[in-house]
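Every protein chain except one is present and positioned as in the full complex.
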Amino acid sequence: MLKKTAIQKISDLAAELLAKGTLIAPVKESAGFNFREISDSGQVDFSFYNTLMSPKSAFFPQTEDFVRYDKNKSVLDAQCVDLNLKPIFLFGVRPCDVKSFEIMDIHFSGTGAVDPYWKKRREATTIFGYAFDLKTPADSADFYSTLNIGAADPEGSDIFMMKKGDGLLLKAITPKGENLLSSLGSLTEASADEIKYFDDTVAAGRSFKTRFTCVDDKVIAKKLEDLFHKTEFWEKISDACLSCGACTFVCPTCYCFDICDETLFAAGVRRRVWDSCMFTDFTMEASGHNPRTKVYQRLRQKICHKYSFHIRKYGVISCVGCGRCTRSCPVNIDIFSIVDQALKE
Amino acid sequence: MSINFKQIEDKLKTEARKLLEEGKVSIVLAYGKGYDEKKPMPYVVRKTSDIENIVFNEYCTANMARYLVRYPRGTKIAIAVKPADSRAVVQLIQEEKVKREDLIVLGIPVYGMKNFKTGETIDSKTTCGIYNPVLYDILLGEEVHGQPVVSPYDVLVDYEKMDKDGRWTFWKKELDRCIRCYACRKACPMCYCDPCFIDQNKPKWGEKSPESQGNLMYHLTRFHHLAGRCIDCGECSRACPVDIPLYLFHKKVAKECEEMFGQAAGMKIEDKPALVNFRVEDSDKILE
Amino acid sequence: MEFEPKILGIACNWCTYTGADLAGTTRLQYPQNLRVVRVMCSSRINPSFIFRAFQLGADGVLVGGCHPGDCHYNTGNLYARRRLAVTRKILEFAGIEPGRFRVEWISASEGNKFAEVVREFTEQVKNLGPQTKFKIK
Partner (left out) sequence: MCSNNPYIPMPVEIIKIIDEVDTHDIKSFRLKFLNKEDEAKFKYLPGQFSELSVYGKGESPIGIASSPTEEGYVEFTVQRAGAIQPGLVTAALHDMDEGAKIGLRGPLGNSWPIEFLEKKNIVVVGGGFAFTTLRSLINYMLHKDNRSRFGEITVIYGARTPGLLLYKDELAAWKKRDDIKTIITVDKGDGTWKGREGFVPAVCKDVAPSPKNAVAVICGPPIMIKFTLPVFFDLGFSKGNIFTSLEMRMKCGIGKCGRCNVGYKYVCSDGPVFSLAELDELPRDF
């Protein structure tokens, strides 16, 4: 099912979605675009290239409350925080970010214990993917095509959108998307021309080039494993790294978190908060032992985790080439350049 | 006269080679190629074969003084510094984090640097606005004279004019956006505490989650810790992925410190940092 | 109901705290809004104490130390003077009324001054009203 609307009328579509549930869409902020919960349909802005922070926060918010407790009361009185979710519409997600949800699914709900928060949020959400504009060249930091992600891949989205002139085409990909799309009154049926345009663009997106050429993930994984103990190499590439957490916080596939108890007077909440493997105290044990005290050890952990350990454990690279880490790095460290250098070592 | 970046780069290469070959230093902290011409990176030169990778262009904004404390004491280091960075070196020497005799300071007189994220020119609005390094052993290029001298505190005028509620609204809005990635403290040449107060669990000074209270505690205390020490390089604000104008607050504190204690941070090696020093004749007026 | 401010007093052990004792033993009246914490020296006060006090609901913070030159540790309060001056400027620039934070030098013999300062400061904070900016909701 392919439908269409005009870009100017996007607020009508937003208003309709808003009436059905929670709408999370890109909003222009002082530092750039970000996914935010929309309160006013006029806020949705489609003039973005990609957002500053990744859309993972829709399923894995930076803080998630687990339990409310009172220190003066018994543990039996602790209240587990419930998630009451309305249907969520995650609007305008780029194909590489859509791919990141699949990767995170493996970790949070596909293997081992199931993370109930991720699962529940994920189930409540309809994803509106949004193709990159193939007429403008990719940002110099992006490398999603290196990881075999097309600029207009609809896989993973429930509804996939793309621009055509000043119109917006929407195609239902899953039954969930199909149901939703057919219930939206502000859309009109697309023509045969537009159906062809949609399919052509998806195909063209597959050959849309970002920097670097394709690589074999098994080769990278093996190479990084072999390089693990070559301290000299890691020291060299981490010379510039400040070991701040900017790259991990903006990353769509970074999932590390900390569980904190935050108490004010007696009342408190146990919550999870994003953490970063780049922080010194990330692996600090209560005994005082810390296996990763040096910057190179932490950067090595980050790179190897994404491009080696994750492949060994889950079979996929934990990176989608969205380029956010590179764009937000204060010292211009580029993760894939490091992998590239490693392959040449 | 404009800055000849290519010439500085060449001189930087020549000096780095000389220093390494003569064995005067074991590392040179400079700038190197990034993934893109407009994205240079901080670069540590250890071998003469690394020298070809050195670059210096208008996007080389990083403050290399940040990396000084990373190397064991006694490591002989040559460091390329821009005007503000040289103040950081001076301040670190004052605080005895590095020894003067271990350093060879390669001063770069420069203006017209550009923020590699936004392309904006960096001037006295976001940095200290001086043109010549305050400390150097070797000068790469020529001293800059004749450029307009603008007080780095001029940018504060608008904020000082705001009433207290306006200022509170402004700072609350800005600090609420913080995602606690700590890029500011990691980019800061003066932030070298291990562990940082905010990472301590007993006493726990602030919440870890990025909400108003923890953010406020983290930033206000950090502003305080940098009082009289901030050399106004502006790296914290440039490092910030969400563009919080931290430099404004740092400038304000620096300005007050300068007025109260009569010394700016990182100008003279003989000075003591203002807050670990006192004068009996300090006036009680500063408390009013 | 009249607004009764919560005021945190941080007093140095050797002068102000003893001064407060003196005010008590000589039965001087002063408002009950003050809650005093004793520290060994005014230079022991970490500025974060003051930020945290405002966050936890203090309407005003009063710091007391020995007169400059009289510090039990010779120079403690001279450092504290500079440090707390900066704290004050930071609070002011962040938008907290400067009247909510005050540093006073009160010696062990100045029970009168202690009572007077507390009276005056309480009145001042009362006029400023509740402190809501930093307070964690």
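So that you can tell them apart, the chains are marked A, B and C in the order they are listed, and the count of residues begins at 1 in each.
Here is the rule we use: a contact is a pair of C-beta atoms (placed from the backbone, for glycine too) under 8 Å apart; a residue touches a chain by one contact, two chains touch by 3 or more.
Computed from a prediction, not measured in an experiment: that's the story for all the values here.
Hidden chain, full complex: it touches shown chains A, B. The residue touching the chain not shown here, chosen from A:277, A:319 or A:339, is A:277.
When the full complex is taken into account, the listed residue touching the unshown chain is A:225, out of A:12, A:178 or A:225.
Of A:7, A:80 or A:219, it is A:80 that touches the chain left out of the display.
Across the interface with the omitted chain, subunit A contributes residues 66-67, 69, 71, 74-76, 78, 80-83, 107-108, 112-117, 120, 225, 228-229, 255-261, 263, 268, 270, 272, 275, 277, 281-289, 291-292, 297, 301, 304-305, 308-310, 312-313. Within the entire complex, the positions of subunit B that touch the omitted partner chain are 195, 200-202.
Everything below uses one rule, namely that only the chains that are shown with their structure count from here on.
Work out the mean CA point of subunit A and of subunit B, and you get 32 Å between them. Shown for subunit C are the residues in touch with two or more other chains, namely 136. Residue positions of subunit B touching 2 or more other chains: none.
Residues of subunit B touching subunit A in their complex: 32, 34-36, 39-44, 62, 66-67, 70, 116-117, 177, 179-183, 185-187, 194-195, 199, 207-211, 235, 238-239, 241-243. Across the interface of their complex, subunit B is touched by residues 29-32, 52-53, 62-63, 140-141, 236, 239-240, 242-246, 248-250, 258, 260, 262, 271, 273, 276, 279-281, 295, 326-328, 330-334, 337 of subunit A. Interface of subunit C with subunit B (complex): residues 47-48, 51-52, 55, 68-69, 75, 78-79, 81-90, 92-97, 103, 105, 133-134, 136.
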